[in-house]
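Of the protein chains in this complex, all but one are displayed in their positions.
The first chain written gets the first letter, and so on, giving A, B and C; residue counts start at 1 in each chain.
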Amino acid sequence: MTATIQAPAPTTTPARGVETLTMAQALNRALRDSMAQDESVLVFGEDVGPLGGVFRITDGLTAEFGDQRCFDTPLAEAGIMGFAVGLAMNGMRPVVEMQFDAFAYPAFEQVVSHVAKLRNRTRGALSAPIVIRIPYAGGIGGVEHHCDSSEAYYAHTPGLHVVSPSTPADAYALLRAAIASPDPVVFLEPKKLYWAKGQVELDAPAGEIGTARVVREGTDATLIAYGPSVPTALEAAEVAATEGRSLQVVDVRSIVPFDDETVCAAVRSTGRAVVIAEASGFTSVASEIAARVTERCFHHLAAPVRRVTGFDIPFPPPKLEHFQLPSVDRILDTVDELNWEDA
Amino acid sequence: MTATIQAPAPTTTPARGVETLTMAQALNRALRDSMAQDESVLVFGEDVGPLGGVFRITDGLTAEFGDQRCFDTPLAEAGIMGFAVGLAMNGMRPVVEMQFDAFAYPAFEQVVSHVAKLRNRTRGALSAPIVIRIPYAGGIGGVEHHCDSSEAYYAHTPGLHVVSPSTPADAYALLRAAIASPDPVVFLEPKKLYWAKGQVELDAPAGEIGTARVVREGTDATLIAYGPSVPTALEAAEVAATEGRSLQVVDVRSIVPFDDETVCAAVRSTGRAVVIAEASGFTSVASEIAARVTERCFHHLAAPVRRVTGFDIPFPPPKLEHFQLPSVDRILDTVDELNWEDA
Amino acid sequence: MHRGIDSLLPSEEPVQHLGADGRLTPLGESAKPDDEALLEGYAALVAARRLNDQAYALVRQGRLAVYPSSHGQEACQVAASLVLGRQDWLFPTYRDSAAVVARGVDPVEVLVLLKGDWHAGYDPREHQVAPQATPLATQLLHAVGVAHAATLRGEDTVVMALCGDGATSEGDFHEALNFAAVFKSPVVFFVQNNEYAISVPLARQSVAPSLAHKGIGYGIPGERVDGNDLAALLSVLGDAVTRARDGEGPQLVEAHTYRMQAHTNADDATRYRNDADVQAWVHRDPLTRVETYLRGRGLLDDAKAADLAEAAEVVAARVRDGLNTDVEPDHRKLFDHVYARRTPQLEEQAALVADELSRETATEDAR
Partner (left out) sequence: MHRGIDSLLPSEEPVQHLGADGRLTPLGESAKPDDEALLEGYAALVAARRLNDQAYALVRQGRLAVYPSSHGQEACQVAASLVLGRQDWLFPTYRDSAAVVARGVDPVEVLVLLKGDWHAGYDPREHQVAPQATPLATQLLHAVGVAHAATLRGEDTVVMALCGDGATSEGDFHEALNFAAVFKSPVVFFVQNNEYAISVPLARQSVAPSLAHKGIGYGIPGERVDGNDLAALLSVLGDAVTRARDGEGPQLVEAHTYRMQAHTNADDATRYRNDADVQAWVHRDPLTRVETYLRGRGLLDDAKAADLAEAAEVVAARVRDGLNTDVEPDHRKLFDHVYARRTPQLEEQAALVADELSRETATEDAR
């Protein structure tokens, strides 16, 4: 069985075909379409109302749906999260925005002790279908506390889904699926990709949570990435191709649930793998991927699964962040170390 | 170089030889000895004063050192942690108690954004030599929110040391080293081992942070464990021995910094390894250990490094917790799967 | 836009209608307590006390791991529930089992948490009672969310949100009161100030004139009431509920009461308070004063009292039976409610346990 959660078929929204959108626009469209379709969807947080969010993801929602559906709250993240839990207990589908990754930490107790556990504690009598949107990770020259990659904290917490899109199309489809999900979803939006453009199929069949995708075919080794690292992985594969090495790229998309089938099939097909993620490497999602891929593909591996991750340091200041971010060169250096002499 | 942090030689405390103590008593002794030695050591939190803590780890400290050195605070964990940061900024060495693992979550922002980062942000001008003591993990039949294994959250956060003792002797030595450390230490006290007895060398050379220890020699496979899982691992090795299989056991002790040298040497000596930890397995410290041991020992491995961990579920209620805890049987089952046919 | 400052500040002394001697105070005289309501309340008090005693006994017998008793606080417990209507919600803590039972939840289901079979033992939707909260003050925010959802749908639901004196120090208390005030949510924040947070006395928790004085900082009216006086509680909480239902927004009510027993049976209260302090509260017992009053008014006699005791005993017996019944631990439910559907990983993990169990059974059968 695969853990896919279908968004309800978009019955009220007419077909609109394919448009070229930035990821920010795609997310905004997903919110609008979900709000139009389901009255119980509420969008709230800090500055998401008239301002439209500091990244403008909620632009126009208050104007379109009124300030009962999209509104600003007092400045308190635990408050926002606990309030969302109560709204969800009473029939609403809250979509909350944490303004930046590190500013979700005040809500940590609410997320871990309540959002993640409500269904389980009550054997399904109550649930918390909350989407926690977090502008996430670095690459935009942000000052301290504005560039954390916090996925490990959520991925380690049973009861949460954790996803991160790398394209506008996935951003749209995954956010719609997240809002439709009966369970809480931590939705990590790579800040540096907000302005990246791509084609978005707005009347596509509903997106899914729980599936990875091979985004570039290749035969020599597999790069496994998600969110902000996918474009970097693709770029590395492009460069490697010019050097005669064929790298496959898998976009994980859904960290929880993890798509072992797709990822492991990919790794088995090449026998070598590098996991790429921006977060500090120690006890990270990259560690998990390396560990589980190894457990499942050991006898197909010509080399240990390697990780290219952020270092185990606080996120650096703007002028130094390029040292921290996985780079094409660092990825290719690591690929070079995958025991090719045995090949 | 090895990352060992020495506690200052105990000059003011006379030699007292070896005593048999429970882990709770050993921790209490470590607090007392550190407080006696260094006036700047302050112990505070919820119910740590006259009551002596709900587990009695701080028993008698207020009576002995006065209520300026060991005291109760208002009931607010972010408050306790932020207050500790300020005290540390101004020359004190706070040792705070979070009453139970899940009740440290309200302090998460203070821990991640301040405790862990203060030295780095200020290039060493300020630092946060705080010890965060957390009664930790399950096995005592506690109700919800009282049995979380939260080490992954801290281990993933650069700037924190994370340790967990498995014996009274290590509890004493590690806590003394933690208090003497110039950096913050998350000190995880396995609740179920509080009443376990052992010999404690009170005038031993100061304990160290950053070293693992082989606690049982063995030749067929290596069990890697820490904190509450070490006794289980030892028991499994005992049983295995009666079945003719020689299992080596490594007590990690210090999760951050991790002692790659000792752990990898052990794994290379046997060629097979199982990591054991109570926390849910996904994106856990066990994942990290499996990933890094594999990276470093790949060509010595006869089988993939396997993990025996808690499931990816909220910690179960008392009557069901035995399903969640790594058991001797589950460990031995996993050992059985380490490709012995190839041996 | 806010009310005048005076209307946000509590009265100088806790509101009292029935004195410790069971006589009406001057305020009580003018308030004219409703006989019916007091009699109903008294029955609930008797049941609540019996529940506390029974649960305590079950701990000693090892049938419950632990029990945080509300002995001495039963008037607060009973009033918190009795002032609510069917459409309302109650948000209790670990100490509020008696309030949950007073709202109609089966006490055996309530005690499941402490028995250890599961976390929440009752279906929160049935009586609109949230699961009992352990992480302090977190539930206050949920209460505001539930209330706001009702407001958005135009329902006249009121939410009664309980917490202790210690919990008022948590950040979530602050954020909940502020959210409720800003969204004008129909929530009654009801603080049972029992003078202790485990071992920590109120004086180390707050140096405010009273906890009810916290209301004005949010623009919320604060009131304080004698927490051992059922008549005053019914009146003050009842008014708060009415005002909230009428769209006047949240209210903060602090009840002055006392935790007569240790925090739980696992606690040793002799380490931090004198028996004399506890004794001083015995004559303020919330049951005695209502009983005295009702007997004085001829609304209660020995026969009626015996009936009530018997009714309470029936429930106690059912609790004993329920708690003495062992439930077979079923590992499957560990994996069934983490998500609406098991993930592939949870399927694998559940299968592992099932496999272990079937092998165990096979081994046992083979013996």
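What we mean here is this: contacts are C-beta pairs under 8 Å (C-beta built on N, C-alpha and C of every residue); 3 or more make two chains touch, one makes a residue touch a chain.
Remember, predicted model here, so these are calculated numbers, not experimental data.
**Q** Taking the complete complex into account, which shown chains does the hidden chain touch?
**A** Counting the whole assembly, the omitted chain is in touch with A, B, C.
**Q** Considering the complete complex, identify which of B:E201, B:E235, B:D260 or B:D333 is in touch with the unshown chain.
**A** Only one listed residue reaches the unshown chain, and that is B:D260.
**Q** From the list B:Q110, B:S149, B:S284 or B:T334, pick the residue that touches the absent chain.
**A** B:Q110
**Q** Of A:G86, A:P106 or A:G227, which one is in contact with the hidden chain?
**A** Considering the complete complex, A:P106 is the one touching the chain left out.
**Q** Could you tell which one of A:P50, A:G66, A:G91 or A:P205 touches the chain left off the display?
**A** A:P50
**Q** Just name the one of B:A88, B:L193, B:V293 or B:L320 that touches the chain not displayed here.
**A** Touches the omitted chain: B:A88.
**Q** So that we can see where the missing chain sits, which residues of chain B does it touch?
**A** Contact residues on chain B toward the absent chain are 1-3, 5, 42, 68, 73-74, 76, 78-79, 81-92, 94, 106, 109-110, 113-114, 117, 119-127, 158-159, 161, 182-183, 210, 256-258, 260-261.
**Q** Write the list of chain C residues that the hidden chain touches.
**A** Output for chain C: 1-2, 5, 8-9, 169-175, 178, 181-182, 204-209, 213-219.
**Q** Even though one chain is hidden, which residues of chain A still touch it in the full complex?
**A** 46-47, 49-52, 54, 72-79, 102-103, 105-106, 141, 143-146, 282, 311-314, 316-320, 323-324, 329-330, 333
We take it that only the chains that are shown with their structure count from here on.
**Q** Which chain has its C-alpha centroid at the greatest distance from the C-alpha centroid of chain B?
**A** C
**Q** From the C-alpha centre of chain B to that of chain C, how far is it in Å?
**A** 36
**Q** Can you work out the whole-Å distance between the CA centroids of chain A and chain B?
**A** Those two chain centres are 31 Å apart.
**Q** Between chain A and chain C, what is the separation of their C-alpha centroids in Å?
**A** 40
**Q** Going by the touch rule set out above, which residues of chain C reach two or more other chains?
**A** In chain C, residues 118-119, 135, 171-172, 333, 338, 343, 345 touch at least two other chains, as defined above.
**Q** Enumerate the residues of chain B that touch no fewer than two other chains.
**A** Expected reply: 78, 102, 105-106, 144-145, 282, 311-314.
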